[in-house]
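Only a single protein chain was left out; the remaining protein chains are all shown in position.
Labels for the chains are A, B and C, by order of writing; each one numbers its residues from 1.
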Amino acid sequence: MEITVEDLLDKYKTMVKIRRFEEKVSELFAKGKIPGFLHLSIGQEAVPAGMRNVVKKGDYLISTHRAHGHMIAWGLDLSKMFAELFGKETGYNRGRGGSMHICDPNSGALFASAIVGAGTVIATGSGLSAKLRKTDQVTICFMGDGATEEGTFHEGLNLAAIWKLPVVFVVENNMYAISMCVKNAMLCEKISDRAKAYGMPGITVDGNDVLAVHKAFKDAVKRARDGGGPTLIECLTYRHHGHWEGDPDYTAEVYRKREEVQEWLKRDPIKIFEIKLKEMGVLNQQIIEKIEKEIQVEIEEAVKYAERSPLPDPEKIIEDVFSTTDGV
Amino acid sequence: MEITVEDLLDKYKTMVKIRRFEEKVSELFAKGKIPGFLHLSIGQEAVPAGMRNVVKKGDYLISTHRAHGHMIAWGLDLSKMFAELFGKETGYNRGRGGSMHICDPNSGALFASAIVGAGTVIATGSGLSAKLRKTDQVTICFMGDGATEEGTFHEGLNLAAIWKLPVVFVVENNMYAISMCVKNAMLCEKISDRAKAYGMPGITVDGNDVLAVHKAFKDAVKRARDGGGPTLIECLTYRHHGHWEGDPDYTAEVYRKREEVQEWLKRDPIKIFEIKLKEMGVLNQQIIEKIEKEIQVEIEEAVKYAERSPLPDPEKIIEDVFSTTDGV
Amino acid sequence: MGYDMKEITMRDAIREALWEEMERDPNVFLIGEDIGTLGNIFGITTNFIKKFGKERVRDTPLSESAIIGCAIGAAMTGMRPVAEIMYMDFMGCCFDTICNQAAKIRFMSGGKVSVPMVIRTNCGAGFQAAAQHSQSWEAIFMHVPGIKIAIPSTPYDAKGLLKTAIRGDDPVLFLEHKMLYFTKGFIPDEEYLIPFGKADVKREGKDVTIVATLAVIPKAIRAADILAKEGIDAEVIDPRTLVPLDKQTIINSVKKTGRVVIVTEENKRGASSAEIASIIAEEAWNWLKAPIKRIGAPNTPVPFSPPLENYYIPNEEKIINAVKEILST
Partner (left out) sequence: MGYDMKEITMRDAIREALWEEMERDPNVFLIGEDIGTLGNIFGITTNFIKKFGKERVRDTPLSESAIIGCAIGAAMTGMRPVAEIMYMDFMGCCFDTICNQAAKIRFMSGGKVSVPMVIRTNCGAGFQAAAQHSQSWEAIFMHVPGIKIAIPSTPYDAKGLLKTAIRGDDPVLFLEHKMLYFTKGFIPDEEYLIPFGKADVKREGKDVTIVATLAVIPKAIRAADILAKEGIDAEVIDPRTLVPLDKQTIINSVKKTGRVVIVTEENKRGASSAEIASIIAEEAWNWLKAPIKRIGAPNTPVPFSPPLENYYIPNEEKIINAVKEILST
């Protein structure tokens, strides 16, 4: 696979940025500074990073409750992300959405739904829209393994397939939907096998290997852009934290065995990529420190921005229901 | 395949009975004697007939808007069926249901839903119930090709598969969901291919060959009864009438080509079976006439019964919402 | 109205609105089951596929969530989809997609994205189509913030409201009562639009206010005509849109008459009539001369058998009796 050094380093940076961002989020949540429900993607960073430099301006993104990584990889600004997490008026969703719904329609990051499976059917629409308007825009639709059990998955993938819509469905298979292990939730061997029911290409890749993910994205996006229709990409990965911050499993191993967690911690996608990049001579300790430093500064400033930002004005919530306040 | 002469004749009679029943229904509808929406299964009789002498007392049936054939094959009484079509108090549903909902929970014919796809998820429940109560009851769940496009199909089949429920899902693929040809509604070659997504055995049979259908039922019911879990059976067939009585396609060929219809009329399941039975020496013109005569009498008496029956009392409808009238 | 007029059915008025809007704006497209080749089960979109092609008149598989989801995604990215759900009853199959996605996306994004889409569907009983093909669920969607609701009772209103719905920037639920498809009315030859949130006084009167919706409107007018013969002068108000609701026209009428009967075909408990009654009880109480009276269907699923269904559906007689009852208080 051809890939430039810039691209490699960009992916590495993206992964570290997602990791540090979420570590900070976890820390601020523990301190009671961030309200609401938080789902972190620590351990899964290779998947969104694999998308970097494959999508381009004009493309669309549809995401889930576990979206921080997708949004950072899409290029969203950490300041406005923190501001949203803090419930501030300067946040991406002006405090209306919070962690589960951060999005930025202006840059194509259309929506993050916390209804599992809801995104698949919506992605058919941005896909169809591009087709009808005869553009080459591609829609990336992320979901978890659990989402593939919802009826909307079936309806969305089937529609995208029969209409050859330019959509890439990406399943981040972290093996669990909260406590439900995917092995107990389906009998087919791989989630990507399900693509066959829709006559759609399906592929399973090591989701902790950013370059494998990248390759899969590249092929699928190319197919979509060229009018070849949708693809289902399954990325095998693992979340290091609990399902949500506060999930008892994180410390008490309610549904995941210690050995399993240990095994996956060893396969940390950032560590793996770091070693590979060092071997390739692209990365060294000095560059790492520089990257870490830059990210640390970016995060600190973003948090400061968020902290200093004003809270939204409650009386204004009726303004966002419709395009005018008539009928609210 | 071993099959007794009685069974062969029973299947033949069942098919003729369904045909004559529905021809009568069509005639009475045209005369304005039957109100509401009617979906006839003329041309598809081999599918329910194939089920005869495979299911046994205690088994369950879940059906659809096109259920007359299923119900007759299940053993329902034509008098109470006509009474229901006429909206009479003596009908199976006491006039509350009509054609789309005729059922007889007392004999295990639990429910006929006119929401396409709704039955698949309910069938998992009667399946689970049998499993929990440790009986060998099997649930037969009929649906059309269109139903396989609904999200409930996906959720129902997946659940039945992972829990190894004793359910047989039978798709009557008559190639159309109203005007939508199944070839335009999915890209996989056969509907039974979709079973793979659930790790469930799937089979496609000639739905106009009652013995092929019978064999598929026998295998699937045996598997279910023996604890082997669910099966998806796809029966390729064709409806001779329009989607509903009144469908312009029936005369004007809006969505089905004349040649296609002609082709399928030649493959009439009753005709095919008749020829085969004659070849086998099981049937002759005399027996046919006797069967036709018996059925004619049965239908005439059933219609008379229905005509003479009283209409329901409107004030009583509030009695059937809950187990008592509190809170209606 | 100063225009040349023609008499057409509600069905044709809806056809015209769709046809004209598709001609006017290339971003408008149709999506739904059996709307293309078949041209809709009631013939609403007959020949649309010939005129506009199958890219813009999209027959879908039986996947209601996908129909609505596809409309949402298209609406968010510059298109103006008009989705059809064949019967309102089937909106249960895409309820999440409508109520948790379409209706909330603008708000959840902080007002940063619009979802300009219309969902057309037919509602109501009268065809002996039984419990799963006859419902009136408007109160349900009225309760969910983020979706506007049009409830035309005449061809004129249907055409004008549908055009407004298609041109607006918000999700709209456009309800077509199946028993009204073949009722006739006059509409102008010229183009016209009807704004949302403006009730129409279908008949003026001073003794009692009758607020009614959809297929009840013609019945309410007939009831008023009968009452007129007995010297009772009823005003009939058609809200035309439930969201936004023109509270003022209703309240003004009640202030004038002091008496009100609200009639809809919905199951009475929790019907849209409850919201309207509550508004009156909160904001026009001082002018009321008698208890508010509500008429709805009994709280049962829609029954199949003709005598049962007739009993279920509110009619002229019930309206007349209710009016007389509150006039005698």
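Definition applied: contacts are C-beta pairs under 8 Å (C-beta built on N, C-alpha and C of every residue); 3 or more make two chains touch, one makes a residue touch a chain.
Keep in mind that what you see is a predicted model, and the values were worked out from it rather than measured.
K.L.:
Give me the visible chains that the unshown chain touches, in label order.
P.N.:
Contacts of the unshown chain, counting the full complex: A, B, C.
K.L.:
Using the document's definition of touch, tell me which of B:T14, B:Q44, B:T120 or B:T237 contacts the absent chain.
P.N.:
Looking across B:T14, B:Q44, B:T120 or B:T237, the contact with the absent chain belongs to B:T120.
K.L.:
With the missing chain put back, one of C:K6, C:K50 or C:H143 would touch it. Which one?
P.N.:
Going through C:K6, C:K50 or C:H143 one by one, C:H143 is the residue touching the chain not shown.
K.L.:
Thinking of the whole complex, not just what is shown, which of B:G50, B:G69 or B:G151 touches the missing chain?
P.N.:
Counting the whole complex, the residue in contact with the absent chain is B:G151.
K.L.:
One chain is left out of this view; which of A:G43, A:G98, A:G156 or A:P230 touches it in the full complex?
P.N.:
That would be A:G98, which touches the missing chain.
K.L.:
Decide which residue listed in A:M175, A:I272 or A:V328 touches the omitted chain of the complex.
P.N.:
A:V328
K.L.:
Against the chain that's been left off, what residues of subunit B make contact? List them.
P.N.:
60, 62, 91-97, 101, 103-106, 110-111, 113, 115, 118, 120-130, 132-133, 137, 139, 151-152, 154-156, 158-159, 162, 317, 319-323, 326-328
K.L.:
Extract the touching residues of subunit A with respect to the undisplayed chain.
P.N.:
Where subunit A meets the chain not shown: residues 35-37, 87-88, 93, 95-98, 100-101, 113-117, 146-147, 149-152, 177-180, 184-186, 248-249, 254-255, 311-312, 314-315, 317-318, 320-321, 328.
K.L.:
Mind pulling the subunit C residues that touch the left-out chain?
P.N.:
89-90, 92-93, 95-100, 103-104, 107-108, 130-132, 137, 139-140, 142-146, 243, 245, 266-267, 269-275, 277-278, 280-283, 285-286, 288, 290-294, 299-301, 303
Following the convention adopted for this analysis, only the chains that are shown with their structure count from here on.
K.L.:
What are the two chains with the top count of C-beta contact pairs?
P.N.:
A-C
K.L.:
Between subunit B and subunit C, what is the separation of their C-alpha centroids in Å?
P.N.:
36
K.L.:
Indicate the residues of subunit B shared as contacts by at least two other chains.
P.N.:
Within subunit B, residues 149-152, 184-186 contact more than one other chain.
K.L.:
Residues touching two or more other chains, restricted to subunit C: which are they?
P.N.:
Expected reply: 60-61, 63-65.
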